[in-house]
Every structure is written in C-alpha cells, then in structure tokens.
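In what follows, a single structure is set out as structure tokens and then discussed.
Now for chain A:
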Amino acid sequence: MFEIDGLKKRFGTEAARPLFEGVSLQLRRGECVAIMGESGVGKSTLLNCMAGLEPADGGSIRLDGTELVGLDDDAFARLRRRSYGFVFQAFHILPHLSVLQNVALPMWLLDEHGIEADRRARAMLERVGLADRAAGWPRELSGGELQRVAIARALVHRPALVLADEPTGNLDPDRAAGVLDLLLEGIRRDGAMGILVTHSRTAASRADRVLRLSAGGLHPEAART
Partner candidate 1 sequence: MALRWAWHALLFGLYVALAVPAATAEVGYPPVLPGKVLHFPDDGGAHPQFRTEWWYVTGWLTDGQGVERGFQVTFFRVRPGIAEDNPSRFAPRQLVLAHAALADPSVGRLRHAERSERALDPLAGASTGRTQVWARDWRLEWSGDHYRSRVEADDFAFDLRFDPAAAPVLNGEGGFSQKAGDPKHASYYYSRPQLAVAGSLRVDGATVPVTGRAWLDHEWSSELMPQGARGWDWIGINLDDGGSLMAFRMRDEQGGAMWAAGTLRTAQGETRALRADQVAFTPLRRWRSPRTGAEYAVEWAIDIDGRRLQLRPLMDDQELDSRRSTGAVYWEGAVRLFEAGREIGRGYLEMTGYAERLRM
Partner candidate 2 sequence: MSAVLRRIFLASLARRRLATALSLFAIALGVALGLAVQIIHSAALDEFGRGMHLLAGEADLQVIGPREGFDDAEYGRLAIRDEVADASPVLELDVRLPGRDRSLRIFGIDALRVAHVNPALMPLVAEAQRDERDLTVLRPDVLFASPAAQAELGVAPGGRLDVQAGAQVASLRIAGSVPGAGQGRALAVMDIAAAQALFGRLGRITRIDLRLKSGIDIEAARRALAAGLPAGVEVLTPQATEDQSAGLSRAYRVNLTMLAAIALVTGGFLVFSTQFLSVARRRQELAFLRALGLDRRALMRGLLVEGAVVGLAGGLLGIAVGHGVAALAFDVVGGDLGAGYFRGVAPALRFDPQASGAYLLLGVAAGLAGAWLPARDAQRMLPARALKSGDEAHMFRFRARPRIAAGCLGLAFVLCLLPPVGSIPVFGYLAVALILVGAVLVLPMLVRAAAHRWAGSRTVLWQLARARLAAAPGQAVVAGAGVVASVALAVAMAIMVASFRDSVDRWLTAVLPADLYVSAASQGTSGFFAPETLQRIAALPGVSRTMPVRFDTLRLDDRHLPVTLIARPLDGGSRLPLVGATAQVPTDEKPAWVSEAVVDLFAVRPGERLVLPLAGKPVAFRVAGVWRDYARQQGAVAIELDDYRAATGDLVANDVAVFLAEGASFNELAAAVRRLLGESTARIATPGEIRALSLAIFDRTFLVTYVMEAVAVLIGLFGVSTSFAALAIARRKEFGVLRHLGLTRREIGRLITLEGLLTAVAGTALGLVAGTAVALVLIEVVNRQSFHWSMDLHLPGVALLAFALIVIALAAFAARVSGYQAMRDSAVLAVREDW
C-alpha cells in the first residue's frame, strides 16, 4: 500500500506559490497509475518527492504504513535500494557494466552477490527477452533493448514501488508499446505498485488509472474522447 496525503511542494521561499499542493494518492499492490499533466506542472518533481530525492514541503507519504516524509537522506537511500525501482526516459544504463551486471546492480546493493544475484538477473533478462545479451555491453544495444534492460534492473530486486519517468519518451511507437507492456506486466506479476509519468495518452491508457496533476492536486483524468 502506497499512500500520499496532502503533499505540497514549493520552490524558493515560504511566500512563493507552491508548485503543487494537496496531492493525494492511494495505490494498492498490483496496481499501476499513470500521471499526466502540462509541461512544468511538476510531474517529475512529484516523482522525485515520492523517491525522497527531493524533500516535500508538507503532507505525508506512507509505504506499507511507514511514514517517509522526514526520513534522512541515507535512510531514504536504503529504502530506495530495497523497495524502489526506477525507469528513466534516457535509460541510464551504466556503460562500464555488462548487461547482466547492470541488471544485477540492485541485488549487489542489497548485498546479494554471486549465484543468486546472477540467477535473478538472468531470469529478469529472460523475462524481457534479452537472455542472449547478458554478457554483452550496453553500447551494443539499441534504445528499445536498453530500456528493457532498465526494466529488468527496476524489477530484479522485487521492489514495492516502480517509478517510471517517460519510459517510452525516447522510443518509437512500435517499440514503446512492447516496452510498456513488459513494465506493466512485470509490476502486476510481482504484485508491485507502478507510477508512470508520461505525456503519451497511449501509454497512459495502459495503466489501471489515469490521473492529471495540476497545482491543486491529483485528479482523475476526464473521460476519454
């Protein structure tokens, strides 16, 4: 269970107008939501606040009942390595690690080395259809493949929450659909929760719910036309 209640974020002084406030969200296991909104409305910032990479200025965030607002930097980092998965628009696969190592990285962070980490990483690669590229290097992969590696990396340690920021933004529509399917299918299968920030209606439509972020909060998207 991931709950956000009355989250508020402002840039600059107290007097400044908040970027957003009153953001609330409830997410159950196995559920995926998509967040849409105008450019600059703070979608990525909201995601960062959820991940503890930017401090919130009010409200609360609870993961499985634990309050996250107010956690210090290191505690949030430890939480992230255990319970979070990330997928970025620009993939951010580390070029000096092999494909397998990139996927195993979150396991290493959890002090899972050796055979078990390898096995899990390989299994993940199999799930994203890249088992044969495990020993390869990121530079040998195409954009779509890189994002599939990123998805494998985001899911390998069975996180509670997967945050994806425009995961298909750098991909052509054909590949985008496949990649998104992989991500959502993985989240649902592991009983994780997924939050997808995107501009793409097509992408958003695959989520269980679509919410729109505005300065006043998160609200369900108006009926599709």
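Selection rule: all candidates are chains of the complex that A comes from, given by their letters.
Heads up, the rule we're going with is that a residue touches a chain if its C-beta (ideal position, glycine included) is under 8 Å from a C-beta of that chain, and two chains touch if they have at least 3 such contacts; residues count from 1.
Note that the coordinates shown come from a computational prediction; the quantities given were computed from them, not determined experimentally.
The candidate touching chain A in this complex, chosen from 1 or 2, is 2.
Against candidate 2, the residues of chain A that register as touching in their complex are 44, 48, 51, 53-54, 73-74, 77-82, 84, 86, 88-98, 101, 105-106, 108-109, 111, 113, 137-139, 153.
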